[in-house]
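Apart from one protein chain that is not included, each protein chain of the complex appears where it belongs.
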């Protein structure tokens, strides 16, 4: 019988070696986790507390952390390119998605963004996530379930260029190759007060999407890109890191209006 | 009697003229709101729907939007420099603050970050926000109340260099001139699985804070800065905007561990 | 009779108050230069040495600096948007323009880039600078002459979409609204070993120009943007400056080849 605060079998934890080597693993008795620094006996994690460390058989120390939503996002098993936490954070905060929100997402992909949306709409909101590939939905479901967020997501196998099934949603988030084809359906699914966000890697996608938004009664259209720079902090050696991610995607935001359509 | 979806007297709304001119106003009968584009009769907003527009007496169209958490943050009445939504978004997502989280914030300042934290810990979490200036707390309380989030915040007039009153919190967020003096208290207040985030404008603050974190059993220390670039999107004229915000502050993240203290 | 190193009447100097207030003035006896910090007697500068200071009648100190090529560029009298020193520096270094180079520039505009090119091709190179507006060429000539670089520039009133008059030039630098229309002419004017650089503010210009370069036997095509961040350095307050220039233009570079044309 475990005491309060102890890690129990079946839980997911992060094993942390250093900033670049963090592993999301499920705690299981009689299971070994192999790393380049030796294997870790996952049974040893049972009954430990978060913040404690276990050692690999080669003596390297791995700290046990409770996975954050960021960890779950970065560790989704992927069939597709995922949206990074920095972009997810902006999508959620800028659209106002929060506890209780009803949100449409298209497409689901590997479910990284889906997982984060589900986390933030808890406990009384819902994410309706569409994809046309059953294979993606299955992978996404696994990722969402691993984070324990399946109650907040409805996965839908459907071609969104034919429209959404929900009405009066608070936000629509698009991560599609051709988001401009779905802007009109997003408009129809949104509540009066709703927001749209669209994530696209290329400039040409952005240009077409913004044009579609302008033609579809959306206002307050804003397109941003977010650059994160990591700083190496050490007395006498402080400096930004040599390499950085220079581009993930552009995020376009807009708000629904009931007037002003360009006819 | 208002119909469903109609705006009622007393609500806060955004009046949107263009991307740079958005106003957070309280809807009131017999009240005029003055802008450089003429005055708007706020009584006219009563009974309208979000997404509709009202006109100023000079004929300029203002769209009525429901304020998002980002709007509330940007429109706090300020006595201090605020943390911007881009940085708030990263603080919340990277620490894993979400519905149900119990969070300590120091200092409260104008309450911009407090408001956002309160929004995301709903409906069953809590923000304990400390400041040493009563004047700031009063201003912050007004800002939080305006966003309807006062149930999720406990404001505390106390010098945090003397410690926090909570235990087992999920996250501690610092926005202080001397965060390194509070790192030890943050450690004590955090649950085993807790995260800390510290926001500071200067490099010297970051260097001292990271040093304090290293000495206090924190691991997975990471310091970032976030640059947002706005893109002007228009067929044939697409380009990043000429001016941008080049710096707000550095954000340092770390996780509590139970081992490895440097004695 | 002036002694060695003394400033003589007729010279241009920089009067420096602070980082944001630097003035390019011609030293003249009996002439006053008016600033927000009082007027400076330019006759007082005669006979002084660089690095010394003069005072305005209100007692503010202005240091006398010898203008650098960067100062001349930033202080051109403008009828057009200029290319900034950061971008000029990259154009020159990346194309290999240097002492002795023969360079075509189109269009001249206010002559900011022309002035810098002339400075770097000295003493035995030449800049052939084209524009279709006589008004621009006159303004540019004045700016170039002020920097004492008129011997290294040939200004040409001609529509470059009809071709260039030079052959075997080392580099062609384009700052045009429609650079793609001139790529073929640039190819013909370039020596075998020549480089092209094209500066454009918008993405659409870049896309069309790169397409034209690909079709015209150019290789090693590279498109960059350059962001300069100023750091405020002061013990205890060190940080990047709050505002920065987020975009000036994209620079596209390519090298001529004699094979591989897409027919």
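Going by the order they are written in, the chains are A, B and C; count residues from 1 in each one.
Note that a residue touches a chain if its C-beta (ideal position, glycine included) is under 8 Å from a C-beta of that chain, and two chains touch if they have at least 3 such contacts.
What you see is a predicted model, and the numbers here were worked out from it, not measured in a lab.
> Of the residues C:195, C:216 or C:248, I need the one that contacts the missing chain.
In the full complex, the listed residue that touches the missing chain is C:195.
> Among C:136, C:164 or C:250, which one is in touch with the chain left out?
C:250
> Just one of A:79, A:145, A:184 or A:229 touches the chain that is missing; which is it?
Spelled out, the listed residue whose C-beta touches the missing chain is A:229.
> State which residues belonging to subunit A touch the missing partner chain.
201-204, 225, 229-230, 235-248
> If the missing chain were put back, which residues of subunit C would it touch?
Answer for subunit C: residues 5, 16, 19, 22, 49-53, 61, 63, 65-66, 68-70, 85-86, 88-90, 92-96, 98-100, 116, 119-120, 122-124, 191-193, 195, 203, 206-207, 210-211, 217, 219-235, 238, 250, 252, 255-260 touch the chain left out.
Everything below uses one rule, namely that only the chains that are shown with their structure count from here on.
> Taking each chain's centre as the mean of its CA atoms, how far is subunit A from subunit C in angstrom?
46
> When the centre of a chain is set as the mean of its C-alpha atoms, what distance in Å lies between subunit A and subunit B?
For subunit A versus subunit B, the centre distance works out to 21 Å.
> At least two other chains touched by the same residue of subunit A: list those residues.
If we look for residues of subunit A contacting two or more partner chains, we find 203.
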